[in-house]
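A selection of the complex's chains, in situ.
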């Protein structure tokens, strides 16, 4: 059983607390911290949390808690992490870890120096569908992963600080791209080095300085590509999809708008429809169990089990730092308008890995381009003569 | 925290234990019972259950446990329920409650006489999608419910006793129809009396005495219809869908084959795909978190919370008994080839409810049949003159 300090009482603090207290959980949030006393009190009442405070250090050092969850705006992560490290407690930090890789690396170094447990709360890498898909990939069901598209788009975040580049570290790339990048890393292999990034970003519909729409490609050392698509300008709800292309298979995940629950209402749903849903009449697409669909349940199970089993969780501050480094490269690419290297002063994965490129020999002289069964029962082969490069067609 | 005796170590015992032990649960199965000592031992090892036994009474009366879960074949429910009632513990019984209403009513009376907590483990009424849909119905989002289709079909159950009508009480209707019937009751209103049933059933592809395919209509006192479709002859996996038609809206739920996870594999998935999945190559449709998708997580949350909060769970033995009575009427209808009444010696719902039929007046003389906006901006009305019954068309 973990006794938890929750820092932050916004949307993310609420989702985290729902997940931590949910079902028949043995864990409890024991202290809630908010910068506003009123919000702290209301939150504590709503979730039956014994203590609440507006004093960050008081919350972190509460003698009754052993684990601190950071659900604060991005610009407050570092300060909080350093304080928890100092307090010697397990620290779980929401995404993105830092506003940039330098900040993230300082946090990583702080928790490692202090020797405290650290978990990176990257929920979308823990959705039940993602975990099952990752298992299939590990079984070889799709062969080698060549390309991953991860997309998160919606009409924009709820709180003011997201829109302020100083506080958040950027726009939709920082807010949403951090998910997409880490999802792709999971499918491609976390030990494969991300080499370089090409990114387009623009501010299309909001009066802000940061980007509200971006598409980026991350090239990994083995030739695989992680593609992220993020937007605060999407209409129709929250589009949360992943696509994986492998040499032997394909995976498509839809986490939000098309999950097998569809509703038409002429009169309107007066209750809650789904996070970021637009509208309450006509065809609606609610999500059964949102904390589960977003990965919160499996995430806290892994992280809190890991504390008790004295092992690493699936996602650590090291992962958060790698993601920040990729985001930094993305912003560099937006500015330079070319591929930009991912700078990783600390890299703990493999080096010099093989390319995913795979081609099959047909016979000693020929490589096989394509083999196809024809409607008349024959087989058509397209071959490349290895010495001359000539491409020939044969029916056998 | 509940300490549980698990009776039965088959597929259902496994799903229940996965759900009970899952995530960060504070509950634990403490004793496992199986008729086979070997299976009891293996099960206890797999799920780290401290004790296992082949002695039913010993399992039920274990002083360390306060709650008994019955996951046994249908013909053993009554004996087990009576023994738990005698032991004075909370009793949770899998579906169907009895092989018929008489058996179910005896179980209901036994637990009520003994004053023990009783929960009916009707998981499919607890899936996250179903719970969210029921909430929308309660909010009036679909108006009055007119018709519910609930469908469960797959290529047939795993264990021999299901196929033996003596032991199971019937075929696909008893095995799967019990789910569909109770799902429809939940949407239509559990306080609305099921009046009569019309059912077709046949043994189409298996060499058994019981039906392997059936379609039934249950008419409720308010005119609403619950339609169940069950089969052990379906090909392609497990088809688990519900459809609700209301005066003001529609709900479609797909719990299994199309939930937003799609995978193509040319080489095959060597791991587990999904319950009742057929095949491991080509396009596959795994389910992210099966115990969650099937409702087990929410079900045990409700039932175990209810024990602690000293309230009724959503589904009780009374509900199990009503379902059995509807199934009895379905079998009567298969035999008589006509609508057959549902016999309910005990009925605790409402009587004399209003019909769902709803028609709207247009003016004092006319009822409104249809109103439609035309492409030229005019409105076309179809009206019925109330005195003469004449139907007229008007463009306004």
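In this document, chain identifiers A and B correspond to the written order of the chains, with residue numbering beginning at 1 in each.
Quick note on the criterion: a residue touches a chain if its C-beta (ideal position, glycine included) is under 8 Å from a C-beta of that chain, and two chains touch if they have at least 3 such contacts.
Predicted model, so just to flag it, every value in this text is computed and none were measured.
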Complete-assembly copy number [criterion: all chains share one sequence; 2 shown]: 4
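By our rule, only the chains that are shown with their structure count from here on.
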Chain B to chain A touching residues, read off their complex: 1, 22-27, 127-133, 135-136, 139-143, 248-255, 258-271, 286-289, 292, 297-298, 300-301, 304-305
